[in-house]
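The complex appears here minus one protein chain, its other protein chains still in place.
A and B label the chains in the order they appear, each numbered from 1.
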Amino acid sequence: MYAQMVKSTGKGIKSREEMTDEERQFQDRVDADEKIEPKDWMPEGYRKTLIRQIGQHAHSEIVGQLPEGNWITRAPTLERKAILLAKVQDEAGHGLYLYCAAETLGVSRDELMEKLHSGDMKYSSIFNYPTLNWADIGAVGWLVDGAAIMNQVPLQRTSYGPYSRAMIRICKEESFHQRQGYDIMMKMAFGTEDQKKMAQDALNRFWYPSLMMFGPSDKDSVHSAQSMAWKIKINTNDELRQKFVDQTVPQAEYLGLTVPDENLKWNEETGHYEFTEPDWSEFFEVIKGNGPCNKERLGARVKAWEDGAWVRDGLMAHAEKKAAKVAAE
Amino acid sequence: MSTEWPLWEVFIRGQHGMSHRHVGSLHAPDAEMAIKNARDVYTRRNEGVSIWVVKAADIAASSPSDKGPLYEPSQSKVYRHPTFFDIPDDVGAM
Partner (left out) sequence: MTRDEAFFEFLLRMGDNTLILGHRVSEWCGHSPVLEEDIALANTALDLIGQTQMWLGLAGEIEGKGRSADDLAYLRDAWDFRNVLLVERPNGDFGQTIMRQFLFDAWHSLMLGRLMQSSDTRVAEIAAKASKEAAYHLERSADLVVRLGDGTAESHARMQAALDDHWPYTGELFLSDAADKAVAEAGLAPDPASLKEEWDEMVTRVLTEATLAIPEGAYVHKGGKAGTHTEHLGYILAQMQWLQRAYPGATW
């Protein structure tokens, strides 16, 4: 997902007997679906895990601007250009909302940026894949945003108030993203032979990386169990992946495209599709920095930040001068 | 490292004459730019007709540990709510 493999800090879930009074009260509030707010008492592990998760989510939004932003200047019509620009702009907005949510936990946006730039914090593996043809813009909206929505919709109910509110706003804005992606896919899949080829090529390349977005199976992970107890993770990775496949396969069929999985088949008994797991060794390589675009993506972020330093400083200096002038009057 | 722009809380009044509502936060070097940024960030979908910004550091907030004393006493004042009173149906709308 946008926040993959976030490790909680504890070694496992404490039993009620092991918890302190504060921890027990906290867990009771979470269990009762009460929202935790910034000034409320919270376990240190909860705070740290949330900073990692929200931070990683925010980083994914702004790094996620890059593969799509790639195509803004090449969009084939004025309307497509406007739609794509509006969409990539939304992602900047989503990054902004999430950074602000993280800041309520006592970390600054600049600190988070530095951690992204130094590689201490990660972003979703999916954005290290290239967008090579125009149908990729369709595929990103359809598959990548589709996968993201699977995770974000339940996160609207997450226990941390500012995170929950950011997700509500994001989901509201995000609803057009997947549709515009599918709309591009329809134009391509029902278009000329060349366009069909682009559409199939895009699906071939984005299918497995999209499945990887949910992260490796976490049914035995103590970190995930803790995060689920804290309600900062709502479903297991496998649940969401299955839901995504079940939803997406018929959509691919409607387009007349072939999902690149020979073992894909409907299982009447379970009511779900059977599918091939993505190559997890590839996933771990991408996370380590060996994806096709890791260097470009991070490089672009670092460059934007460094090149922009004089602007941020200049604007701050002017504001301080003005404030000093007002104070002197 | 340079100084980070301060954080501002943004309040927007929507189309229908409601009160300003907290919609989120952003960074800006001063109030004037915070309003412009709020316009660009938080009204992209025609959400508002008026913007307030307040420096986050300037907000005084109640403490969560006072929650009991601050808010629970009002729970017992049930007579403040219209549903407390039984008015016969024959009386009509009230």
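FYI, contacts are C-beta pairs under 8 Å (C-beta built on N, C-alpha and C of every residue); 3 or more make two chains touch, one makes a residue touch a chain.
Keep in mind it's a predicted model, so treat the numbers as computed, not measured.
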| item | value |
| --- | --- |
| Touching the absent chain when the full complex is considered, from A:Gly55, A:Gly69, A:Gly146 or A:Pro162 | A:Gly69 |
| Omitted-chain contact residue, chosen from A:Tyr99, A:Trp142, A:Tyr182 or A:Phe244 | A:Tyr99 |
| Contact with the hidden chain (one of A:Trp134, A:Tyr182 or A:Phe275) | A:Trp134 |
| Where the missing chain touches chain A, by residue | 62, 65-66, 69, 72-74, 76-82, 85-86, 88-89, 92-93, 95-96, 99, 134, 184, 187, 191-192, 194-195, 300, 303-305, 307-319, 321 |
| Touch list for chain B against the chain that is not drawn | 5, 26-29, 32-33, 36-37, 40-41, 44 |
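Just so it is clear, only the chains that are shown with their structure count from here on.
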| item | value |
| --- | --- |
| Centre-of-Cα separation between chain B and chain A, whole angstrom | 28 |
| Chain A-touching residues of chain B, taken from the complex the two chains share | 1-5, 7, 23-27, 29-30, 33, 41, 44-45, 61, 63-64 |
| Complex contacts: residues of chain A adjacent to chain B | 37, 39-41, 89-90, 93, 96-97, 100, 103, 108-110, 114, 165-166, 169, 173, 309, 312-313, 315-316, 318-319, 322-323 |
